[in-house]
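With one protein chain held back, the other chains of the complex are shown just where they sit.
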Amino acid sequence: MAAPERTGAAETFLRRRDDARLTEAGFWVLALAVPLVLPEHAAFGTQVLIMMLFALSLDFILGYAGVLTLGHAAYFGVGAYVSGLLSAKLGWHEPLSGLAAAGVVSAAFGALSGWLLLRYRDLTLLMLTLAVSTTLFELANTWSSLTGGYDGLMGIQIAPIFGVFEWDIAGVTGYGYALALLLLCFLALRRFTVSPFGQALRGIRENPLRMRAIGAPMLGHLTLAYTIAAGVAGLAGGLFAQTNAFITMDVLSFERSAAVLTVLILGGTGRLYGALFGALVYMLAADRLAKLSPVYWEFGVGLLLVVIVLLCPDGLLGLYDRVRAAFGWRSR
Amino acid sequence: MTAAAAEPALLSTVDLSKNFGGLQVVRNVEFSLQRGARHALIGPNGAGKTTFVNLLTGALRPSGGRIAIAGAEATHLSEADRVERGLVRTFQINQLFRGLTVFENIALAVAQRRGMARTLWRKSASCAEINDEAMAIAADLHLDGIAFRRIRELPYGSQRLVEIAIALGLRPRILLMDEPAAGIPADERDLILGVVGRLDPDIAILIIEHDMDLVFRFAREITVLVGGAALTSGTPEEIAADPRVREVYLGSGKHG
Amino acid sequence: MGHAVQAAVSILFDGIAYSMVLFVMAVGLSVTMGLMGVINLAHGAFAMAGGYLTVTFLGDLGLPFLPGLVLATLAVGAASVPIERALYVRIYRRPHLDQVLLTIGVTLMSIAVATYAYGPSPLSIKLPAFLETQVGLFGRDFPGYRVFIIAVGLLAFLGLWGGFERTMLGAKIRAAVDNRAMAEATGVNTTRLFTLTFALGSALAALGGALAVDLVGLTPRFAFQYLVLVLVVVSIGGFGTIMGTFAAALIIGVIDNAGRYLFPEGSAFFIYLIVILVLICRPGGLFGRA
Partner (left out) sequence: MRIGSTSWIAPLALLAIAAGTTVASRAEADTVKVGVILPFSGMAADVAQSELRAMKLYYKLHKAELGGHDIALIERDSKEPSGATAQTLTRELVVQDKVDMLVGYQFSPDAIASAPFITQAKKLAILVNAQSSHIPMLSPYIVRVSASSWQITYPMGPYAFDKLGCKTAIVGFTDFAPGRDVAAAFKAGYEKAGGKLVDSIAMGGPAQVPDFTPYLQRIKDEKPNCVYIFTPAASFNAALARAWRDQKVAEAGVRFLGTGDVTQDSVLPQLGDAAIGWITGGHYTADLDNPANKKFLAAWTKEYGDKVKPDFFTVQGWDAMAAVFHVVKTLKGKIDADKAVAALKAWKEDSPRGPIMIDAATRDIIQNIYVQEVVKKGDSLGIKVIGTIPAVKDPCKELGVGNCAAKK
């Protein structure tokens, strides 16, 4: 069939597009260094890692498959309540299995709701995702005898990880636990995005009409992607419940859906590292700047969104790429 | 190439109709394509040509009548199922994955056809069967030099070729081409026509076209659609000589 | 028996008054979405602006109620023109994601500005004496202000409906909603049409916001509070249809009001269940094109 040099060219192209770079290790090494160098920031760092994981899950469905949702917190919240309730109500305190349960239940819920909702598009889909997540939020409020509602779910106790690593007040154990999970999910998601399925998702994002015309089962593809994203979001929620040993119905709130959207857009969609970078910048800014002036902070976030949409639609990392290109540095 | 008479038509319609509200856009069309057909569908603007194609592909549901693929009932099959049975189309207005490279565009179709679109855990780079085939198609269409450029960076003529290349990635048995040369300057048309001429002779091709020059160079059979109904069918010579066709085209003042 | 009827009449009346506020707020969004195809989540911000301007005009400047209301409506309509020219024109042809983000951004900024200018506490307006009275209808007394709201809502509906059917502008808008390319081909200046429609929609939102102040109070969160309801009405009614928006507002307003009266504990769910059911069965809305 094809001449060998052509095949080689395709493989070279794909490897250059997909393969990990040595410099990426820098991110993870530095992330690992945080609790060693600055153990007192571990608790905050854990929150950042959880936001990173949550944003990663959104990137998979929004950045790769192009599905716009206003209700992604639904899956975060389901995961949080699954692992929280397992411990608080059923007395199951082992962390890894609790986390796995969060991911599985959330993925199952994602599969069901995705199969129902993803046949719709545009504002209809937007409203449906919003309605589903708000219904869950209200359910958690109404059913507070189970969930604790606004006051929160008390009595979550998480056993030491592997029975060895105790949860310390500084949060170093939690940080390590979160970082390990983040890395695993990142590697899995990266693998999915560079697979033929990942390619099909990009195709749906770029042109759903043509994807249908080449015979792609759109609903099936999207539901699978949505299930994976929901599972990862559920893991993030489960992690949130376990590391805080406490959750309120806030885990299902619209504000959380909006925040993760902002985080992802800030970093840049469809590149995984955008989710990580966006979460870091957003959380740091929220932590450091919001207190200076709450009003200005809200204005700042709004302005940021407007500026990003108008001036750098592919986020901070996209902006960085463009700056590099403008200076003639080799990108890729 | 021997189209045995006993072999059922690859694609056929019986009494196919489509209404939008009170407006009947396609009326009772009887139509068939044999293996290896080189068929052209012509007609003035608003004759229902694109609607007819959308009925064939399953993008629209017919209001009445039946469609069969290789003799098997296909009226209610989904778009995806028809593609699986070898019915593939190209678009009059480019429908490409504009942010992706030429190679990626073709590879998407190849992966879909090979049933590998759900492969999650293998890296694309190691899927040699997809990559080889996609690159081979690119080479056939002389796209290999620009295989790793993004669609949106390419000139329009090259984009039209990718439109066809994606369809070829699906290994069609029946290929519906909606104005493949639309929007291309006259001097580049030969490139498209050359590509179409070199396609596998077993593929049944239906081409919808305004450009009579192209139609007469390509087609062995022509159907004229007017007001949603098939006015007549025949060889190019018969159609050229048919006074009703002349009247339709000259009368409505539309040509090419 | 008589008591139950009395209660039913009250619920219906209050539900209709609530519906009219929803209609006036939502109809502008419905038309702009149908026409420009832009998901404008900042629509609530324009409603809020109407509320705050009314507070300023009535409270600080001491204008009488009706002129103050009209002035606030016109002011927001006028102010929306430069905003449309500067921001919205850039996102008309952009993906929905960009539209959602930009308009959420605008809303956040507007909330911050309102907090800065008016503080976070709730504000209210003083109604004129003629609206504080009760109006006797069918042998019952109804609060005058709600009767006024219903009258304004009906006027707005009739005016818009008639305007759409009878005026040149209405015809152009309808044509452009149906088929923009065709309308442009027949010489409709869609750029100007968009600006005009946007200004009209924003002015109506402002009117709705101003009307709502005395019903639910006014805080900077107003921009988000009403947004979900307005989106619900628009998506259930279908884009670009005045009749559909009116019907959807009535359905939502009356059902929501009755639901909260009869089943207070379930009040949070009614609306969302309606949304899910309606949209799953008719994704384009009850009165939209499928």
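Order of writing sets the labels: A, B and C. Residues in every chain begin at 1.
Note that in this section contacts are C-beta pairs under 8 Å (C-beta built on N, C-alpha and C of every residue); 3 or more make two chains touch, one makes a residue touch a chain.
Since the structure is predicted, the reported quantities are computational estimates derived from the model, not experimental observations.
Among the chains on display, the ones the left-out chain touches in the entire complex are A, C. Only one residue from A:A55, A:I161, A:L276 or A:V309 touches the chain missing from this view: A:L276. For the chain missing from the display, the contacting residue among A:N207, A:T223 or A:N244 is A:N244, taking the whole complex into account. Within the entire complex, the positions of chain C that touch the omitted partner chain are 3, 7, 10-11, 14, 18, 119-124, 126, 134, 141, 143, 145-146, 214-219, 221, 225-226, 229, 257-258, 260-261, 264-265, 267-268. Interface residues of chain A facing the missing partner chain: 20-21, 23-24, 26-27, 30-31, 33-34, 37-41, 43-48, 137-138, 141-142, 144, 148-152, 154-155, 169-171, 190, 240, 244-248, 250-251, 253-255, 268, 271-274, 276-277, 280-281, 284, 286, 288, 290-291, 294-295, 297-298, 317, 320-321, 331-332.
As a convention for this text, only the chains that are shown with their structure count from here on.
Viewed as a contact network, the protein chains form an open path, each link joining two chains that touch. Across the assembly, the mean Cα position most removed from that of chain A is the one of B. Computed from the mean C-alpha positions, the centre of chain A lies at a distance of 34 Å from the centre of chain C. Between chain B and chain C the centroid-to-centroid distance comes to 47 Å (mean Cα coordinates, whole Å).
Residue positions of chain A touching 2 or more other chains: there are none. Across the interface of their complex, chain B is touched by residues 1-3, 6-7, 9-11, 13-15, 18-19, 191-192, 194-200, 202-203, 205-207, 209-217, 220-221, 224 of chain A. Here chain B touches chain A in the complex through residues 57, 59, 79-84, 88-89, 91, 95-101, 103-104, 107-109, 111-113, 116-128, 130-136, 138-139, 144, 147-148, 166, 169-170, going by the rule given at the top.
Interface residues of chain C, counted against chain A in their complex, comprise 33, 39, 87, 90-91, 94, 96-98, 100-102, 104-113, 115-116, 228, 231-232, 234-235, 239, 265, 268-269, 272-273, 275-276, 279-280, 283-284.
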